[in-house]
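Once you've had a glance at the structure underneath, I'll fire off some questions.
The other protein chains are all here in position, but one chain of the complex has been omitted.
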Amino acid sequence: MIINHPLLGPRDSQEFVYLGDASLIDRPNAMAETALDDFHDYLYLRDNPAGSHKELWFHEQGDRSWLVVTRDVTTHEITDVELASDYAKRRGRDR
Amino acid sequence: MSEQLLAPLTALGNDTPVVVTIGGITICENPDLTIASLAARKDRGAELHSKLQADTKVQLPDPGKMMFAEDVAAIWTGVEQWLLLAPISSHPDYAAEVKTVVADSASVTEQTDGWVVFDIAGNNLIPMLERLCNLNSKALSSGEATRCLIEHLGCLIICRESGREFTILGPRSSAASLHHSLVTAAKSIA
Amino acid sequence: MRYSAFRLFLEGLQGQSGWKPVWRDAAPQASYDYVIVGGGGHGLATAHYLAKVYKKARIAVLEKGWIGGGNVGRNTTIIRSNYLLDGNEPLYEFSLKLWEGLEQDLNYNAMVSQRGILNLCHSDVQRDAYRRRGNAMILNGADAELLDQDQVREMAPFLDFENARFPIKGGLLQRRGGTVRHDAVAWGYARSADSHGVDIIQNCEVTGFRIENGAIRGLETGRGYIGTKKIGVAVAGSSSRVMAMAGLRLPIESHVLQAFVSEGLKPLIPGVITFGAGHFYISQSDKGGLVFGGDIDGYNSYAQRGNLPVVVDVLEGGMALMPMIGRARLLRMWGGIMDMSMDGSPVIDRTPIDGLYFNGGWCYGGFKATPASGYAFAHLLATDMPHETATQLRLDRFRTGALIDEKGAGAQPNLH
Partner (left out) sequence: MSQKNRLVGGQIDRSRPLSFAFDGKNYEGYAGDTLASALLANDVRLMGRSFKYHRPRGVFSAGSEEPNALVELRSGARQEPNTRATMTELYDGLTAMSQNRFPSLRFDMLAFNDALSSFLSAGFYYKTFMWPPAFWEKLYEPAIRRAAGLGRLSGKEDPDSYDKGFLHCDLLIIGSGPSGLAAALTAGRAGAEVILAEEDVVFGGRLLAEQNLLTEQCGNEWVSDVIGELSSLPNVRLMTRTTIFGQYDHGIFGAVERVSDHLPEPPADKPRQILWRIYAKRALLAAGATERPITFENNDRPGVMLAGAMRAYANRWAVTASTDIAIFTNNDDGHRTAWDLDAKGVNIAAVIDSRMDTPSSTEFEVLSGAQILDSHGRLGLRSVKVRLKDGSTREISCGALGLSGGWNPNVHLACHKRGRPVWNETISTFVPASSGDHLLRIAGAAAGIFSTHGALHSGAEEAVKALNDLDVSAHVPELPEAEDAPVKITPFWYVKSGKGRAWLDLQNDVTVKDVQLAHQEGFRSVEHMKRYTTLGMATDQGKTANVGALALLAELEGKTITEIGTTIFRPPYTPVSMGTFAGRSRGKDFRPYRLTPSHKWAAEQGAVFVEAGNWLRAQWFPTQGETHWRQSVDREVLAVRKSVGACDVTTLGKIDVQGADAAEFLNHIYCNGFAKLPVGKVRYGLMLREDGLAMDDGTAARLAEDHFVVTTTTANAVPVFRHMEFYRQCLWPGLDVQLISTTEAWAQFAVAGPNARKLLQKVIDPAYDISNEAFPYMACGEITVCGDLRARLFRISFSGELAYEIAVPTRYGDALIRRLMEAGKEFDITPYGTEALGVLRIEKGHAAGNELNGQSTAAMLGMGRMVSQKKDSIGRVLAGRPYLQREDDYRLVGLKPVNSKETILAGAHLMTAGDTVNAANDQGWVTSAAYSPHVGSSIALAFLKNGEARHGGMIRIVSPLDNLDIEGEVTSPHFIDPEGDRLRV
């Protein structure tokens, strides 16, 4: 596969390390009353859709940036790639 | 005893650099560079750029690029992150020197010994590079620098002259394996 | 119709005209007591044991396409029970025992071949881990032997002992491990289930569950509504898709695992051999093909095909381990969808919905578990209690922390 890195252009996916669903960015509040249940759902449950999937890739053999890649997991077609830090900030992670 | 200075070894473990010529290709270990990494502190990128430029004329390049200023080369390595390369002879304590300039606008880390540096030169290095890494080496032009994998090793390739002169930085502890890969590829296409 | 050498002889004389279909191509009825969703190895085995051992009737197996078309027909055919943890080992050992009697149970030759499985180790730490595992196997009633380098060399002199980057120090051998002709497992179970009255319904995709007051009432299919109060879902690879129709999210991701076969060769490799310093394992089929594989590609995928980097990685391992295979040719590469669970171990359990039971999350371990998985799932469906070999394979273990993580890789499916 080829991942079109937002800064470096097309790169072979072999240079990347895959983590999983980009929902891992939405880490729950650890101090909440419901933290145990929230963290269970966050860490263990997956939509695992047969279609478009936002997912985290780390450019380990490149610029060490984490990317959020939108990819159809039935065809492997990639429709969007962005820096995970940008995505995370948009999701309200500013600290 | 402590007054007697320690003698350094090159990455390949010798007193002097190894130079190999195969066909028309020369592979030369280069121990003469000092390297520091530079990472802008949060929201201090602009300040870092201006400090560096004011004091050292170094301009920090965009992704995939390298820029020169006098005897220093700056290479983009990541988001708000660069490597600075300079001759060790004129910059004996380079990281400290850079830190003085950038102060707390950036984090500076001494990286001279993190890398082995090979300069390769020849009339046409493309066939050799094709056997080593997945970059479109034919399309690399002078001043481009990017990370890539060479035989399982994360390396940094710098194009000094398109098709003819490249510098490859690799992890120092694997200097011997990287050198072996370069030599094998050169022989294979010779 | 009973299969035997004599029957084969008779049919040979009669131009093979007497053979009947191996299973009936049944049409769906309005309702069943039990509906198994998934006509793969696990689903068919479940139906077989539910009918034959637990004496249940009015059972249907629904298959979206044709039976045996998923992972039971695209794996590397290995059977073994060399697991470390008590949550897993009893089930896999039970499975191996069922494999050992499978042909007689099914009257179908699935070519269960116990030529041994040898896991090589290349460091002291690895050997220590194998000793712990081998002992755990023995404690659970399985067989295991720890070999030193000389014993490995005797078994497999063609391995690279002279020039290896990661020298072979020894290995963990399970002599009862081996291979099975994978397609025949699906066909054998189908044939037996069919002969016990199970309806095997092909080209019948489930499109929805009917749930009332938290209990199953039936399911919608491409061939109409089917009423039932008990549904067992065994669709590894597609578990999330099917269970989502019941509103459930699972601790599972779908990943692609590639497998490979070479051209046919005269016998060369004795049993199953796995490399301990890279991603490569291999055996040789009765037809002579070298059957091998490695790691999953590592990204979520439902595409049943992989990419080149893993092909290269697998064969680098292969050549590092046994450089004699360089001149054999790779004939075919393919991919299957793995249910990669969050701790690398499967689930055979009830769900929060009454009457809906789930079997999945098999990671790479699905094929070898087929008989026991079917047996344990049938037990659960028939008695509402977990089978004694599957008591820990619960869906709530991620909530309680009672994980079954053989590799210690944590909640990252692609590392299991």
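The chains carry the letters A, B and C, assigned in the order they are written, with residues numbered from 1 in each.
Quick note on the criterion: a residue touches a chain if its C-beta (ideal position, glycine included) is under 8 Å from a C-beta of that chain, and two chains touch if they have at least 3 such contacts.
The shown structure was predicted, so the numbers you read here are calculated from the model rather than taken from an experiment.
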item	value
Where the missing chain makes contact, among the chains that are shown	A, B, C
Touch criterion as defined above, residue of C:Ser113, C:Asn300 or C:Thr351 at the omitted chain	C:Ser113
Touch list for chain C against the chain that is not drawn	3-5, 7-9, 11-13, 15-16, 19-25, 65-66, 68-69, 73, 86, 89-90, 100-101, 103-104, 107-115, 122-123, 125, 127-136, 138-141, 144-146, 158, 160, 163-167, 181, 183-184, 187-188, 202, 262-268, 277-278, 284, 286-288, 303-305, 307-308, 311-312, 314-320, 323-334, 397, 399-403, 405, 407-411
Residue ranges of chain A at the interface with the undisplayed chain	1-2, 10, 12, 17, 19, 24-25, 27, 30-31, 35-36, 39-40, 43, 56, 58, 60, 64-66, 75-76, 78, 83-85, 88-89, 93-95
Positions on chain B where the hidden chain makes contact	1-11, 13, 31, 37, 39-43, 81, 93, 104, 107, 109-115, 130-131, 133-136, 138-139, 151-153, 171-178, 180-181, 184-185, 187-188, 190
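One rule holds for everything that comes next: only the chains that are shown with their structure count from here on.
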item	value
Junction residues of chain C - those touching two or more other chains	none
Contacts with 2+ other chains: residues of chain A	12, 14
Touch list for chain C against partner chain A, complex	238, 240-241, 244, 249-254, 298-303, 307, 309, 342, 398-399, 411-414
Chain A residues within the chain C interface of the complex	1, 12-14, 17-21, 37, 40-41, 43-50, 53, 55, 71, 73-76
Footprint of chain B on chain A - complex, ascending	7-9, 12, 14-15, 60-65, 83, 85
